[in-house]
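Take a look at the following structure, please.
Here the complex is missing a single protein chain, while all its other protein chains stay put.
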Amino acid sequence: MIKLESNGAPFSSCSDRFNQTGYRKGIGLLETFERLHEIKGLNGTGLMCPLEYESLDYVRARYAAYGWQVGTVCPDTYMSPEWGDGSLMNRDSGIRRHQIDLFKQSMDLAAEFPGSDVLLWLANDGYDYPFEDDYARRWDLLMDALSELAEYRSDVRLSLEYKMKEPRTHQYVSNYGKALFICEKLKYDNLGVVVDIGHSLFAGENPAEAVAITGKYNRLFHVHLNDNYRSWDDDLIFGSIHFWETLEMFYVLKNMNYDGWMSLDIWPARGDGFKALQESVDRVYMFADIVEKLPHSEIARMQAKNETADILKIVRQHSINSAL
Amino acid sequence: MIKLESNGAPFSSCSDRFNQTGYRKGIGLLETFERLHEIKGLNGTGLMCPLEYESLDYVRARYAAYGWQVGTVCPDTYMSPEWGDGSLMNRDSGIRRHQIDLFKQSMDLAAEFPGSDVLLWLANDGYDYPFEDDYARRWDLLMDALSELAEYRSDVRLSLEYKMKEPRTHQYVSNYGKALFICEKLKYDNLGVVVDIGHSLFAGENPAEAVAITGKYNRLFHVHLNDNYRSWDDDLIFGSIHFWETLEMFYVLKNMNYDGWMSLDIWPARGDGFKALQESVDRVYMFADIVEKLPHSEIARMQAKNETADILKIVRQHSINSAL
Amino acid sequence: MIKLESNGAPFSSCSDRFNQTGYRKGIGLLETFERLHEIKGLNGTGLMCPLEYESLDYVRARYAAYGWQVGTVCPDTYMSPEWGDGSLMNRDSGIRRHQIDLFKQSMDLAAEFPGSDVLLWLANDGYDYPFEDDYARRWDLLMDALSELAEYRSDVRLSLEYKMKEPRTHQYVSNYGKALFICEKLKYDNLGVVVDIGHSLFAGENPAEAVAITGKYNRLFHVHLNDNYRSWDDDLIFGSIHFWETLEMFYVLKNMNYDGWMSLDIWPARGDGFKALQESVDRVYMFADIVEKLPHSEIARMQAKNETADILKIVRQHSINSAL
Partner (left out) sequence: MIKLESNGAPFSSCSDRFNQTGYRKGIGLLETFERLHEIKGLNGTGLMCPLEYESLDYVRARYAAYGWQVGTVCPDTYMSPEWGDGSLMNRDSGIRRHQIDLFKQSMDLAAEFPGSDVLLWLANDGYDYPFEDDYARRWDLLMDALSELAEYRSDVRLSLEYKMKEPRTHQYVSNYGKALFICEKLKYDNLGVVVDIGHSLFAGENPAEAVAITGKYNRLFHVHLNDNYRSWDDDLIFGSIHFWETLEMFYVLKNMNYDGWMSLDIWPARGDGFKALQESVDRVYMFADIVEKLPHSEIARMQAKNETADILKIVRQHSINSAL
């Protein structure tokens, strides 16, 4: 069974650096919760930390009423100018400590919602220019903070989300190789990786390989879904651009029996956010449906024999609505 | 009716800079012709100039026996070290003259095969380094040569194929905007553009836009088919990577009543070249088939009203083999 | 003499989609004007339209007091959600008419400041998804609007600024080839091109070629200066990343006797905006200084003979602070 959540971005104002008021009128937290629930196919949404709702009891009651779960607890690492120069790697020890504490608070919050994990997207932990940073020295800040967090409580999972750039031109945790290296080096069972399909695509990766190899080492904790044109984090409607790569990622997830959360992370600045999200959800189920149709053992046999053109043919014939 | 040709690359040795003997044993010209004919769905193949066959009569007889046509006449602009520094833009006036004459010879050859056009892929007409070239001065060589060729005989079409790079790091005719500018500036009716879907993709273009706008100005003379990952001319099996963009290009071609040649230009270095080509041909017909199924007037209405999520939904439902 | 202006972005809050309050506290219009004047080496700044100052007389007095000129008049095409779906190409005829009128108003304003031109950066005139648009039909909106503007008054120059993406995933006027095609097709003397070095770099162009070829056809009206990593409009400190390509662009500008405005268009979200701008200005003069040192006729001779390694050597020896 698919565990699928979405954030509230489709109902937010979607401002950017050119349009500071946003491309639409955003709605509030509670109304967003309602609108998300109108989407067919979701079974959860994440929580920010600090908690935006009035109380934990309120959250529990609201989620229970919908039969929903919390998938992600997301500490605020990016919304304030104070951590514009970094979170876990901030050179200012006070700000860094504040962020570490916020992550611990997030872990405590996640512990209240079994099955959820804490998102480690280190938005500003990067750099912009040649000569800006002493890489080896700054790297220690990352490793030390991750160790401290992983040890804080072993019953909550920490999910490191890699991304090459934005809002910095370079982020340290930029691809699945680095994320996996960090996890392997630090060796905590509760430290793993989020594969965001869009981040994977614009890092030049094949997302199916990313989930396969992180999963092989038991580090695939969470999957984010959206799409882009391979040069930026466009956060487009899921499945709208990369059909074959997305299908393959779902195929690999199925074969590895992935049962974690998938989180829709789209940012539809223009047009109807509700429709954009519903179309994204529908495509999640569509890809899962096609995967069921594919002849897995036949494909596996062809892969072992390196018969690529035959594989492409058989996958096409099961996926596309054409007798040809 | 689709006019579809292929070159013989799927049966060539496919050598590259690392493997100079190639990834397979290539076969000869006549055998390649036979193998191409075994592919179901082709109705032609191009000719190189100078002619590789023994005579024009031989060519006519062989093509007639198969009911085939010549789509492309391709002058050799790239196979010899002599024109490694350029063809129509070579700084050596002797080599440049040789190449211009070869293009004229190609036009004479094309005149023997009505419906064919001459391919202007200016392989080495570019540069590699900052400060290497005096751009404005060298540009004149291009414009002058194109003028001379277009005037040589107005009954043969010249099709300029843009490409950003390879084998140079920069080619002058690098995207559809430049190609269209050149055509419009020179104003010869027989000078137009080849949109190679792969070249368009790695130039950062949307191929559907490229055929729409070049076609709007009556400059779309030829279409090349293959696929890649948007950063290099991988010449992969057609339709294997970009499903939606390719479908859209076929949709636009249909709506503009494009009736010119489409040429498969894949380069399957590894695996079975025959299967790679047949799968590419099958996908041509598959895309054409899906385009027939799409509700064109409904899509047009939605486009006019900017209802993007609805468009994505309706296109998906007609294209993909899933009830969801 | 260099005509160099800057916009006020280095003193703005620099908000983005993650940080809606911005990475610093922005300052107001008048204070920004003061701070710009403290930068050594500027001789102007642009005006927005509608005018943000209290009156034209006020502007004239303030600029005169500093000995400054207006380089750019910039119509607001991007700051309001109302034109989030397009400016000159908006499907809503009312919004489109509003924008056309704003451009005309901008032309009237520019006429008050001889030497200034009107910037046509068509921020949202693009699209995001396959199948979203009917390209050929929508293109007419662009050509019709540009014609109307160019005819409105021939004494004011219109400078079309191409950009591949952001805030859309695709903008129509995306590279210098398309921009030049548009100018050539429409044939108005007062319609030309802005080459933004950053937009050129991430369009896969060589900026030196872009200024050379647009200049060759008398369409280079304005130059924007910043830097990036070739995949996005990072708007970094000018000259901080691409040393050789930038130097070459200045070399070509010098050789073509370019005497138009250069506008710094950086967006230093983090760090000291004043220092970022001053360093950018200093690099403008530094590149101009190196260009003076380069042996132009010797380079020209080597270019004609295609002696690339020799060119690289001689340029290096004159540019770099090393006896080696």
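Letters A, B and C mark the chains as written, and numbering starts fresh at 1 in each.
By definition in this document, contacts are C-beta pairs under 8 Å (C-beta built on N, C-alpha and C of every residue); 3 or more make two chains touch, one makes a residue touch a chain.
Just so it is clear, the model here is predicted, and its values are computed rather than measured.
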item	value
Full-complex contact with the absent chain, from B:Gln69, B:Ser231 or B:Asn255	B:Ser231
Contact partner of the left-out chain, one of A:Gln69, A:Gln105 or A:Ser174	A:Ser174
Of A:Ala123, A:Ile213, A:Ile241 or A:Ile320, the residue in touch with the unshown chain	A:Ile213
Listed residues B:Lys165, B:Lys178, B:Arg283 or B:Arg316, member touching the removed chain	B:Lys165
Sites on chain C contacted by the missing partner chain, in the whole complex	204, 229-230, 237, 240-241, 243-245, 268, 270-272, 275-276, 278-279, 282-283, 285-286, 289-290, 293, 306-310, 312-313, 316, 318-324
Chain A residues touching the omitted chain (full complex)	85, 91, 128-136, 139, 164, 170, 174-181, 184-185, 203-206, 208-209, 212-213, 215-217, 244-245, 247-248, 251-252, 256, 299-300, 303-306, 308, 311-312, 315
For chain B, residues in touch with the removed chain	14-25, 78-81, 84-85, 123, 128-130, 165-167, 169, 228-229, 231-232, 234, 236-237, 240-241, 267, 269-270
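Here, only the chains that are shown with their structure count from here on.
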item	value
By count of C-beta pairs in contact, the leading pair of chains	B-C
Gap in Å, rounded to a whole number, between the CA centres of chain C and chain A	36
Centroid distance [mean C-alpha coordinates] between chain B and chain A, Å	39
In chain B, residues with contacts to at least two other chains	204, 244-245, 306, 308, 312
